[in-house]
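Working notes, structure below.
A single protein chain has been omitted from the complex, and every remaining protein chain is retained in its original position.
Just so it is clear, A, B and C label the chains in written order, and each chain counts residues from 1 on its own.
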Amino acid sequence: MIQTIANIRVRFSETDAMGVVYHANYLPWFEVARTKLMAEVGLPYRELQDAGYMLPVLEAQCAYKNSAKYDDEIAVHAVMKTFPRVRIRIDYEVRRGDELLTTGYTVHAFMNREGVAIRPPSFFLEKLEQSFSK
Amino acid sequence: MIQTIANIRVRFSETDAMGVVYHANYLPWFEVARTKLMAEVGLPYRELQDAGYMLPVLEAQCAYKNSAKYDDEIAVHAVMKTFPRVRIRIDYEVRRGDELLTTGYTVHAFMNREGVAIRPPSFFLEKLEQSFSK
Amino acid sequence: MIQTIANIRVRFSETDAMGVVYHANYLPWFEVARTKLMAEVGLPYRELQDAGYMLPVLEAQCAYKNSAKYDDEIAVHAVMKTFPRVRIRIDYEVRRGDELLTTGYTVHAFMNREGVAIRPPSFFLEKLEQSFSK
Partner (left out) sequence: MIQTIANIRVRFSETDAMGVVYHANYLPWFEVARTKLMAEVGLPYRELQDAGYMLPVLEAQCAYKNSAKYDDEIAVHAVMKTFPRVRIRIDYEVRRGDELLTTGYTVHAFMNREGVAIRPPSFFLEKLEQSFSK
């Protein structure tokens, strides 16, 4: 299991006319935490892309319990619970202090530059294994 | 069962650096179709809001099969399959011609101005019943 | 002078916690009208891109007079007033019925795939000339 926490301050642009964060705007936050998780494992997503690999989202889910508001300081927990074979699943929790605001997950698979789904490259799995075995 | 189709042309602002529509941007499209569905049933969401009712998203899910691209003409199907009791579920399919791009669903519940969850108001259920029984 | 009007219905995702459309979200509307203008002139931006040309925004300006709200039907007027040499300027007006909500402009220049600024290609200027001389 590997995990991280990304700290985010809610932007006014992320709110909607209900006065709270628009529901779709939690997904970019998931991605901020996912980017941090990959970088900490030694696999910056930017470098994966430069090397010709993409990790598109195959599925995303989000359950909303409480609302984030403008200027809130929130923490986005991202955790990869199981070592991936083909599909990579990451789970998320968005918290404001002790309060759980949102849970969710995303599922990803590797794709090459031609848009063809491929197995995770070996350097990716090796790096990941080092982090999982810590 | 009630349903509708919203036709949308993909905006450049909705794409990302992978050259396709960013995954979170399908959720606002779901909402465009949901807005149309409610209006056709005689329950414009804007009027519900003016009357003090909100229908926040409790859960959203999206599965991505093929990518939408800039300037694509896509059709977003929205369908309410079962008559709601407390929770309201709507299912979506995003298509480009015959090609299925994305499926998903959202779950909603009524909330009053104070942010308290409430049962769907009777005028809402009555209007909905008329459409379901057609 | 060439011009067009794009009709847009305001999405809930485009609003903010002030209850109106977030100021940055007028720029994607400008682009919707710009895309329509180029297509009507016979120069779909999508095809320009496929041919290796990009038209990045060099400058954008927006002046806000009245607020657009959720579900409003608005009209975005786009007009190219002067025949372009190197820089291409388009002016915009966003209206809700008779009411002027926003004015603005964008300035563009051609760029090739390597990201180098270039003069507008001759086929572009010829097509444009046909429309200007109508």
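In this section, a contact is a pair of C-beta atoms (placed from the backbone, for glycine too) under 8 Å apart; a residue touches a chain by one contact, two chains touch by 3 or more.
These numbers come from a predicted model, not from an experiment.
In the entire assembly, the chain absent from the figure touches the shown chains A, B, C. Only one of B:Ala6, B:Val20 or B:Met54 touches the chain withheld from this view, namely B:Val20. Of the options C:Ile5, C:Leu43 or C:Cys62, the residue whose C-beta touches the omitted chain is C:Cys62.
Among C:Pro28, C:Pro44 or C:Pro121, the one in contact with the hidden chain is C:Pro28. Along subunit C, the points of touch with the absent chain fall at residues 17-18, 23-25, 27-28, 49, 54, 56-64, 67. Counting the whole complex, the residues of subunit A in touch with the unshown chain are 9, 11-13, 27-28, 31-32, 35, 44-46, 49, 70-71.
Subunit B meets the missing chain through residues 12-13, 15-17, 19-20, 22, 24, 69-70.
Here is the rule we go by: only the chains that are shown with their structure count from here on.
We define each chain's centre as the mean of its Cα atoms; on that basis subunit A and subunit B are separated by 24 Å.
Averaged Cα coordinates give subunit B a centre that lies 28 Å from the centre of subunit C. Between the CA-based centres of subunit A and subunit C the separation comes to 34 Å, rounded to the whole angstrom.
The multi-chain contact residues of subunit B, meaning those touching 2 or more other chains, are 27-28, 49.
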